[in-house]
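Every protein chain but one is kept in place in this view of the complex.
Per-chain numbering from 1; labels A and B assigned in written order.
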Amino acid sequence: MIGSLGELLRRAWRHPSGRWGVIVLGLVALAALLAPPFLQDPAAMRDVVAGATAPSLAHPFGTDGLNRDMLSRVANGARVSLAVAGLAVVLALTVGSAVGLIAGYAGGWVDAVLMRAVDAALAIPRLFVILLLLVVWERIPLAALIVVLGTTGWFATSRLVRGEVLRLRHEAFVLAAEGLGATPGRTIVRHLLPNAAGPLLVAATLGVGDVILLEAGLSFLGLGIQPPTPSWGGMVLDARPLIVSAPWTALFPGAAIVLTVLSVNLLGDALQAALDPRSA
Amino acid sequence: MSQPLLEVTDLVKRYEAGGPLRRRHPVYALNGVSFAIARGETLGLVGESGSGKSTLGRIVVRLVPASGGSVRFEGQEVFGLEGAPLRALRRRMQMVFQDPYSSLNPRLRAGTAVAEGLEIHRLLPRGEVAGRVAQLFEEVGLDASYVSRYPHELSGGQRQRVGIARALAVDPGFLVCDEPVSALDVSVQAQVLNLLKGLQQRRQLSFLFIAHDLAVVRQLAHRVGVMYFGRIVELASAEVIIQRPRHPYTRALLSAVPQPDPRRQRSRIVLSGEPPKPTAPPPGCPFFSRCFHPSKDSRCTAELPLLRPVGESQVACHYAERSTNSAP
Partner (left out) sequence: MSALLELRDLTIRFPTALGESVPVSRVSLRIERGETLALVGESGSGKSLTGLALLGLVPPPGKLDAASQILLDGSDVTRLSGEALRALRGGRIGIVFQDALTSLTPVLTVGDQLREAITAHRKLSARGAREAALALLGEVGLPDPASSYGAYPHELSGGQRQRALIAIALAGQPDLLIADEATTALDVTVQAQVLETLDRLRASRGMAILLITHDLGLVAGRADRVAVMYAGQIVEEASTASLFEAPGHPYTRALFRAIPRLESAVDQLTPIPGGVPLPEEWHAGCRFQPRCSEALDKCATLDPPVVPLAPGASSRCWLPAKGDQ
């Protein structure tokens, strides 16, 4: 049984795939954190005449069509992608957990109404809703984009949390809390939520991967993050005309997307295995 | 005080099996149970699976709603209470659970779990809580260092002690113990039973002690009720139940309790047949299918025997007066 987050991470570390996930994700996060002081966003410094140049010592990832250092662009793109994904997932988890906790705890018609609403929402394709919103709302501000991504992604989480609550609802320790006089709020927050956190954490890491891909796709379509804010999807879009003459302009942002999502998924796998009471 | 501490009258609990689209088969977990517990008394309740004893315990402390009947605690009707009066009631009666592995929140340290009652009812200023928790730990025989441990770092016996400390924190006068030692090793069982006994004497507690093991119940109970299929079939003092049982089920139960005494084996009663299915309760005596009483007859299948005084006991059997000594 896991008593703390530290124990959980330690167990995830023991998994070879989890280890890689943590390492790669750590590198990406590091790049995102260090970008401002060390790898300035080159939007301000452009030597347009030179155009795209191949990777070299001065520019390890080469430069893009406007002669901007790719390494800096990718690193700054990391900031944006991780921030958008992180915040959107936090929003989705918060809403989803609240709904799941209430539905699972209350039961009866409250549960029925909430879950039928979730069922209906799940029937509508997420991408469709997002595209609709973004096409209507041109040049969407970053904050609004995060809200859109978050509010379209909480439905599955609520089901997950509700499932955990149903499992725990009649456990002796929950009954003991009620027997001591705990209010429903206290029972939910103190006893149900922390014990439902395990699967929630796994869903969170997988959700981050989902949102990164979603955001990259939207930016590629010109609908998501708007320039001059750097984004990996936007960089791939910009690289389209150069794909044959300067393939590195698409390669590095594309690889960044793939590696980040992969590492997040591996981490999620390892966390899931670590939570399995049968392991160690 | 002549008024009993706890008075249970005609308690009924019905579960609806089957969903809204299928025919409903009500399952009666409790079928009209009545008894009283005096202040300072321990009533033991024994029965096997399907007897309804655990459900009864949970209904008494208002963790599970009843379908009918009433429970009066300290003269007050328990079922109608809500809000503040219900919270006040919860301080007076507490429950100790069976499974040491699920009765503690795995995410809370032992000390935090014990302090919960104190926090909910704001019984002490924040600074004094730790001190009271330490006192409680000492009272249940746990070393002070265990306050910061998580449940998975404690043994089964230690977890049970934490559960008892948690219940004692609010200073209840009445404890429902639902199989508190069944999941423990023999050597630890004795420790926890001794603890409960000592607590009863020191704090003048009353217990409703629910168990399936008569030998365990014997250690603590003044009176014992035997339950079968949602009803009490015999109720008497502990000594009378064990020395002079009148209901055939009680006799079979006594005989089946494993005791480390080879000489007992000669007079062993082994029941044949199956108990009735909860979804299909028979109209007459539910024990009929396994009963070995020499006088059993058609009256038993037609008419449900009610609990009535016979000698020193109360027995639910039409032929309780006649001896069962010629049984198989």
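Assume contacts are C-beta pairs under 8 Å (C-beta built on N, C-alpha and C of every residue); 3 or more make two chains touch, one makes a residue touch a chain.
Note that this is a predicted model, so its numbers are computed, not measured.
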item: Visible chains in contact with the missing one; value: B
item: Residue among B:36, B:240, B:256 or B:310 touching the omitted chain; value: B:256
item: Among B:9, B:70, B:191 or B:295, the residue in touch with the chain that has been omitted; value: B:191
item: Option from B:96, B:199 or B:220 whose C-beta touches the chain left out; value: B:220
item: Where the unshown chain meets subunit B, residue by residue; value: 48-49, 155, 157-158, 185-191, 193-194, 197-198, 212-216, 218-220, 238, 242, 252-262, 264-265, 268, 270-275, 290
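In this section, only the chains that are shown with their structure count from here on.
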item: Centre-to-centre distance between subunit B and subunit A (centres being mean Cα positions), rounded to whole Å; value: 50
item: In the complex, subunit B residues that touch subunit A; value: 58, 61, 63, 86-87, 90-91, 94-95, 97-99, 102-108, 113, 116-117, 120-121, 150-153, 163, 166, 170
item: Subunit B-touching residues of subunit A, taken from the complex the two chains share; value: 1, 3, 171-173, 175-182, 186, 190-191, 194-195
